[in-house]
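The structure follows.
The complex appears here minus one protein chain, its other protein chains still in place.
Chain naming follows the written order as A, B and C, and within any one chain the residues start at number 1.
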Amino acid sequence: MIKVGIIGATGYAGNEIVRLLLGHSGVQIEFLASQSFEGQNYSDIYGNFFELIDMKCSAPELEKLADSVDVIFTATPQGYLSGVLAEGILEKCRFIDLSADYRIKDVATYEKWYKIEHRSPELIEEAVYGLSEINREKIHGARLLANPGCFTTCSILTAYPLVAEGLIDPDSLVINALSGVSGAGRGAKVANLFSEVNESVKAYGVTTHRHTPEIEEQLGYACGKAIRVSFTPHLIPMHRGIYATETATLTEGATADKISQAYEKYYGKEFFIRLLGQGRVPESRFTEGSNFTDIGFKVDERVGRVVLMGTLDNLVKGAAGQAVQNMNIMFGFDEREGLKAIPMVP
Amino acid sequence: MIKVGIIGATGYAGNEIVRLLLGHSGVQIEFLASQSFEGQNYSDIYGNFFELIDMKCSAPELEKLADSVDVIFTATPQGYLSGVLAEGILEKCRFIDLSADYRIKDVATYEKWYKIEHRSPELIEEAVYGLSEINREKIHGARLLANPGCFTTCSILTAYPLVAEGLIDPDSLVINALSGVSGAGRGAKVANLFSEVNESVKAYGVTTHRHTPEIEEQLGYACGKAIRVSFTPHLIPMHRGIYATETATLTEGATADKISQAYEKYYGKEFFIRLLGQGRVPESRFTEGSNFTDIGFKVDERVGRVVLMGTLDNLVKGAAGQAVQNMNIMFGFDEREGLKAIPMVP
Amino acid sequence: MIKVGIIGATGYAGNEIVRLLLGHSGVQIEFLASQSFEGQNYSDIYGNFFELIDMKCSAPELEKLADSVDVIFTATPQGYLSGVLAEGILEKCRFIDLSADYRIKDVATYEKWYKIEHRSPELIEEAVYGLSEINREKIHGARLLANPGCFTTCSILTAYPLVAEGLIDPDSLVINALSGVSGAGRGAKVANLFSEVNESVKAYGVTTHRHTPEIEEQLGYACGKAIRVSFTPHLIPMHRGIYATETATLTEGATADKISQAYEKYYGKEFFIRLLGQGRVPESRFTEGSNFTDIGFKVDERVGRVVLMGTLDNLVKGAAGQAVQNMNIMFGFDEREGLKAIPMVP
Partner (left out) sequence: MIKVGIIGATGYAGNEIVRLLLGHSGVQIEFLASQSFEGQNYSDIYGNFFELIDMKCSAPELEKLADSVDVIFTATPQGYLSGVLAEGILEKCRFIDLSADYRIKDVATYEKWYKIEHRSPELIEEAVYGLSEINREKIHGARLLANPGCFTTCSILTAYPLVAEGLIDPDSLVINALSGVSGAGRGAKVANLFSEVNESVKAYGVTTHRHTPEIEEQLGYACGKAIRVSFTPHLIPMHRGIYATETATLTEGATADKISQAYEKYYGKEFFIRLLGQGRVPESRFTEGSNFTDIGFKVDERVGRVVLMGTLDNLVKGAAGQAVQNMNIMFGFDEREGLKAIPMVP
């Protein structure tokens, strides 16, 4: 039994971590910290936990909290953890950070896309990028885990085997991604009101979305060179779900069979990645509430391209679920523990 | 480990039973029967089960199927089970019927409201009405369990203690209920298309809805006399959820305190009923995906009435979840087994 | 051609007034005033008006603005207009106020339910309650028009003829009402985020909603005595629409025919009220975007009650549309001018 704490417990990702951990047999939640809701009953904020959690939100006093647990999840805004974390704290407990602070190895790239000065660049090197299926070995020993973003988890997992095996030209990648609204967070913003978002769709962050360099860095590792992609996210009127449609030019000799083999090679034994194969199209609802990523594809011989489609639940595999999966790897639990929920339809 | 089968596995309630049973430690699913989808892969119909279930839909041959299992769930249209069930089959295995066939003790009432001739009236008497928290003792020994409807579970549980304790005039009950669209089933009907249902609300079955006599019968048991209520259901644009708002005249001396005590008396130790108390209003989302019923109320001294509000997930506590809860009671499992999911928000 | 201005033009009701007036042949919009958005392009806030309106939001300087127009619409928070209006301003131009400031004749009642001190009680007496179909004669000459609320317009119109003709016991009225989310306004509140509101329903303002005394006052006029009703509003996940389901005890001798006749007597010649008759159930979508109120009913002889169902678009007949209808009456336009839009389905 390990002790865990959550900072930023009142955001949607924090709430989801709590939900998943309550179903985990090996953890004890020690604190739920929140800047905005300090002192309030957690179940007054999230009525789903009524009678299930009897804790008040505590203050996010990092040093003190770090003494009391084995691992802290930080579901906090960009710049928070990098502003307060230090070697001394890292010696006390391990961290799973759901922000982007330690995802990108090149500080200049981080600061350019996020427009934030990085306050603890000396810790970036040791941070492990927590794409569970790709970096499992490194994750096991991590003290500081940088949990991937929702768009990035989906976009990278969907393209990784093809980029790694040279079946597509990575620089030809055009990624169009769709996100449910929970990805926009729980802040009180007019733009996220029901009456602004429902019955509409819009692109956003066009050519400038901050998940772009994260995708490029990881897919760059897959093929061993720097690459550049087009990434265009959109907001659509549903709660949960990421859907990435990726179109890329096939390289000479690439076929549907070879693509299937590449997926099989990398993910054939992965429980949380379900390969639909050529022609079967994923639907976001079939992953909702679960830690699955569903991937399908279709070769378009007419134009010499392939269309890859990946989908996942942005709050589970795209945030809290992968964070718990990474915790399982870090602490030697069964990787599925706490993550056995079957997608809920409808 | 018991063996179970599901007939009508491809409807939404059937699908939900399968989802819940996969997370139950004491059952083995033996068959998934379906009239319409016989021979098809179950996970081709419900992609959420991709790689999780590898079974084909079988034919609903009741006699034969009854030999192979300890209990059969029938999530079938009205009139199906009563048309094929017989004493000989009931001796082979137990039944949990999610249709209305055995819910109403008076055959004439059943036939009047359902406009179907009842083909096995001799079995009605022994059937146990499966409102778990109210009929737990009888449920334990039931061979034939009549699982309550979604509107009825919510409407009855919300009013039961007040009717039983004489705090409201039962004949003054005005029940307005709201249902998510999954309650309308998976049939290919124009009326349930997204483009017909979304962004709209309508009442239906006004003064004639078939859950009315079921509510009246059970609340009649509570107060020991025949009663009549007004019940008006509405369809609203969301997947899951029942919300019952019940307005009734307070009897002499009834107060908020006495109402709280009545709820406490009947449900104080019930895990699946959460009492929000005077003034706290339930929200359907806080029960979504779970087996909880959340109940709140507000006394309106100005008009001498009380407003009761109950909510639950129509596919869980309103159908599949209560069915599994009843199975747990019938077979001596922990009543929560398979039903530990925490409501998922958002 | 008359000159009009709108104060509070950036809320949803204000936006809707602008949309309707742009299609009105007899008005010229002189200003769009907004406290929060002063100086901004109106079409930057509401992109639907891109290239259709080229105006900046002006400051809400009432005295000055009143000099420039024939009528001002105030779609402003409770207490705003009553805090700044005075006889001198009323002599300059006429006012159509969409807030509740002048709806209730009894100041004490207003202050009790709204918890605001009324700053210009001397103007209440002359204010005309703008329920167009009921008060048409008085509206014609009004200087200060109190435009009814959305719940109230729907609730009152649906019950008025039956109360007036003595067909139901008004004190037995139980009104359950449902509202789309646009009724909650455009303020940046967590409670109205898509991720909080979608896929859920909740009651609110139970026993204390401020539209209650407005309903009671107007229905009291209908039957010539003070009455008290139960009114329970709910929030449901759709943009627009009010749906009122009203259950009441029939008086001796009341029949479906007499109810039909009563509706016919009051509304038979009203274009904007559509009588569906006994048994046909209204659906909110069939009024969306239009100024119609659709009303149906069903007598329930079994319990001696009638169920009335009314629906309208909360931003049109429930706010901006009725305001324009009242302007048409006040200034002698064809009552339908600017309001000819047919409900848009789907």
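Criterion: contacts are C-beta pairs under 8 Å (C-beta built on N, C-alpha and C of every residue); 3 or more make two chains touch, one makes a residue touch a chain.
This structure is a prediction, so every number in the text was calculated from the model and none was measured.
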Contacting the left-out chain in the complete assembly, out of A:243, A:267, A:292 or A:333: A:243
Sole residue of A:122, A:199 or A:334 that reaches the chain not shown, by the stated touch rule: A:199
Given A:78, A:109, A:230 or A:251, the one touching the chain that is not displayed: A:230
Selected residue (touches chain absent from view) among C:12, C:102, C:263 or C:333: C:12
Positions on chain A where the hidden chain makes contact: 171, 174, 176, 178, 180, 195-196, 198-204, 206-207, 228-230, 232, 234, 236-241, 243, 245, 247, 281-285, 288, 298-300, 302-303, 305, 307, 309, 311, 346
Contacts of chain B with the absent chain, listed as residue ranges: 12, 181-182, 184, 186-190, 192-199, 237-239
Contacts of chain C with the absent chain, listed as residue ranges: 12, 15, 19, 22-23, 46-52, 182, 199, 239-240, 274, 276, 282-283, 285-290, 294, 340-346
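Here, only the chains that are shown with their structure count from here on.
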Touching groups left behind when chain B is ignored (all other chains fixed): one piece
Cα superposition angle of chain B on its copy chain C, in degrees to the nearest 5: 180
Chain pair whose interface holds the most contacting C-beta pairs: B-C
Approximate Å spacing (C-alpha centroids) for the pair chain A, chain C: 46
Geometric centre distance via CA averages, chain C-chain B, whole Å: 38
Length of the line joining the C-alpha centres of chain A and chain B, rounded to whole Å: 37
Contacts with two or more other chains, residues of chain B listed in rising order: 199, 239-240, 282-283, 285, 288, 346
